[in-house]
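My questions will all concern the structure given below.
Omission of a single protein chain aside, the complex is shown with its protein chains in their original locations.
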Amino acid sequence: MSKLVRLEIDGKPVEVPAGTLVINAAKTVGIEIPAFCYYDGLTLQGACRMCLVEVEKSPKLVTACTLAAAEGMVVRTQTPQVVQARKAMLEFLLTNHPLDCPVCDKGGECELQDLTFRYGLGESRFLETKVHVPEKQWSAVVYYDAPRCILCYRCVRICKEGMGVSALAVVSRAVDSEIAPNMGDHLYCDECGMCIDICPVGALTSQDYRYQTRPWEMKHVGTICTHCADGCTTTLGVYNNRVIRGNNHDRTGLNGEFLCVKGRYAHDFIAHSERLKCPLMRVDGKLVEVSWSQALAEVAARFGGIRSRGGKFGVIGSTRTTNEENWYLQKFAREGLGTGNIDHHRSGDVISLLSALKGRADALAATSDLYERKAALVIGSDLAQQHPLVAFQLRANWRHHESHIYTVTRGPVREDAYSRLRVRAEAGRELAAAKSLRQALQAEPELLILFGDCVRGAAVHELVEFGDSLGIPVRYICLVDYVNSRGAMDMGLTPGLLPGYQPAAAPGLDLAGMLAAADLDALWVVGANPLKNAALAAERAFVVVQDLFLTETAARADIVLPAACAYEKTGTVTNVCGEVQRLSRAVTTMGAKPDLEIFRSLAARMGLDLGEPETDRVYAEMRRQLPVPAAGEAARGVVASAGDTLFTSGTLGRYCGVLRNVREAPGGLYQ
Amino acid sequence: MTFSPELEARFEKLLKSYPEGRESSALVPMLLYAQDEIGAVTPELVEEVARRLRLTPAAVESVVSYYSMLRKHPVGKYHIQICTNISCQLTGGEELFEHACRKLGIGNREVTPDGLFSIEEVECLGACSWAPAIEVNYDYHHKVTPEALDRLIDSLRKLH
Partner (left out) sequence: MPYNEPSPLEVKVLTRRFGLADSASLDTYLATGGYEALKKALGMTPGEIIEEVKLSNLRGRGGAGFPAGTKWGFVPRDSARPKYVVANGDEGEPGTCKDRLLMEYDPHQLIEGMAIAGLAVGAHAGYIYVRGEFRYIIRILERAVEEARGRGYLGGNILGSGFGFEVYVQSGAGSYECGEESALLESLEGRRGVPRIRPPFPAVSGAFQSPTVLNNIETYSAVPAIIREGGAAFAALGTPRNGGTRLFCLSGHLNKPGVYELPMGFNLLRMIHEVGGGIPGGKRLKAVIPGGSSCPVLKAEECDIAMDFDSLAKAKSMLGSGGVVVMDEDTCMVQAARRIMEFYAHESCGWCVPCREGTNWLRRLLRRFHAGEGSRSDIDLIGDVARNILGRTFCPLGDAAAMPTIAFVEKFRDEFEAHLEGRPCPFEGRRREVPAP
């Protein structure tokens, strides 16, 4: 904790740590100092001059965004001189501003509008003709309107500093200055839209949202992004039961202002024309539309029949469904169908990690550690591609706290640019390569270890032993990939472990085992696509699939039940660091039902009493005492990363127009 | 992209004039000297300089567009830069500029069809006490009258 200094702002005493900027010190006592170019966490610019204040003993007005609070300082933010200066800056900004607010996407949530309303002059004295420059499209996502740009350089900084991409720069000079994309006339970047979101005015707009609606006409629903395990909050703008945009402008959630291209734009799959809206049943070898009651009755009857003759079930759960759904599904399988054959696509070996840690809860990292810990070792992951938020937080930590980053990867990754040491390791050699960093790591005061799917089974135990041997506090993150990968394991969607990693009395078949079992009578697949690259051995098995789209697996089904997506339901999901977050329903798709509702209807029709999901209790227990999973469980399951990049999202990515339209940004960009 | 040995030697000397790891400091002079040889800051030149200094082409572009002497299109063999700033204005700089345009039949930042001459109205050249001043390529001419300019243009034209 740095030492405190006392100063006075508008007569109010203020006490803040030395080094605090006056603009932030003022906030602590409820005084707003208007600003455009200042943005928390980005480098200082002093460019817009909106934050000029009077400081005793200083002959000129001073920018509060660059001035560090000092002992005894006397600041005034409301004097006639300050008020007049703000008016002047706004008048300057509006000289060539088109003032096309009525048709500007930003209208209603524009910082220039807001500050002009609060601090501006009533009228403009600028009589010269305004210079018009046509708008430019820079990519499938980004548009730039130069006359609207107030040159606050937020976009340039968020792209360079926040994203590590540096795709935007200022070109020309004087009044001709403008922002330009890295490829001259187009952008080659992550397409994250951070620049658009951070733009205080409507100079940067997105293909997605342009001219769609007015911000005040939308309902804003904060929920959790469904595309990866990092757990970003995305605020969906909904108009007429349609998601118009995603952003996180209010900086809530674990991600602050961050969202990657997926969290921000990949919501168009919801309203995709191929979305399933009616149950399908195989009749004469073809899938035909049937009513919900017909489909459910058929499933209940067939499941009931197979159960009563002691047939063999296989249940494959989802990494995208909620904890409540996962809990209910495993209970359905184990108690309702009487089978232990339950699994899901595992993308990281959390189970071995928990087992190796033997209940040391404090050795599991939280998302906040990414920004706070003094050193981090990344093993076998292209973070910027696979875990955009994790990468963003590590980068912010390096920028703000000069944390030390170490990378062990197969090829070049964006983290190379700021890692202290980097080691290239072929597949399978990652752990050994990580160990070669021992000396440097030992000298760190603390360490965070992030590892991908290449470290699994015994290697995880070996990694934890290595971590323990460093003699410093070490925390771990097992990089699982899907939005609720972690929750699927926590809730017992594994053959050997019950919810909370309690050992199952009689472990069943794992995913590969089910697909290979020629005598399987029924396969129930919920929100997964196991038949994408694999075959089902039991040719005559009765297959039920719950999904959004007619995937390869659904195409093989006997009954297909249209499911609601994460943006259409409530419940909780658990992110890569084990943080449980709540989903909110933004829209509904007529005809599709949340998986939990499907489970319940089926249970009712089968006469099963499975009660309410008890996820809260499971969490409470897990939190009280970190479970130690039965050894050997992990070795039996297949662990493989989703292999997603910034522009893919498992099967879902195929139905996201934006992801398909952006140019692929190959790794070469990040060298 | 290849440069003359003299230019390569200059680059080498430049790169040695900064502390280690600060080689990108050479950017501005490198671009100017290379432009002198090539005629303009072409996209290939931007690529090449970016590669040598380990910058992105976009970063180089951002710098190029800032400096008024760096230009993306070639000028005439004799680039006539006429100062019309205050001291020169007081002594006939603007008239001199207009005269040059009339004489060569081109406007500001234009090139004669034969590629020999181009004209640019420039800011103070640092020759105010001997105004009006012009610079032809890198050669200064002081107290330039319209007649003197005519003579200069004619003599340059005779060289071709």
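As written, the chain order gives the labels A and B, with residue 1 at the start of each chain.
Simple rule for what comes next: contacts are C-beta pairs under 8 Å (C-beta built on N, C-alpha and C of every residue); 3 or more make two chains touch, one makes a residue touch a chain.
Because the structure is predicted, anything quoted here is derived from the model rather than measured.
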Quick one: which of A:G46, A:G305, A:G338 or A:G643 touches the chain that's been left out? A:G46
Who touches the missing chain here, B:L45, B:V63 or B:I82? B:V63
Based on the whole complex, identify which of B:R51, B:H73, B:R109 or B:K143 touches the chain you can't see. B:K143
Touching the hidden chain in the full complex, which residues of chain A are there? Just list them. 44-50, 52, 60-61, 66, 85, 88-89, 91-93, 95-96, 125-128, 150-151, 170, 172-177
Where chain B meets the chain that is not shown, the residues are 17-19, 22, 24-29, 31-33, 53, 55, 62-63, 66-70, 81, 84-87, 89-92, 95-96, 123-132, 135, 138-140, 142-146, 148
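Everything that follows uses one rule, which is that only the chains that are shown with their structure count from here on.
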If you average the CA atoms of chain A and of chain B, how many Å lie between those two points? 51
Using the touch definition up top, name the residues of chain B that touch chain A in the complex. 56-59, 61-62, 65-66
Contacts from chain A onto chain B in the complex sit at residues 166-167, 169-173, 180-184
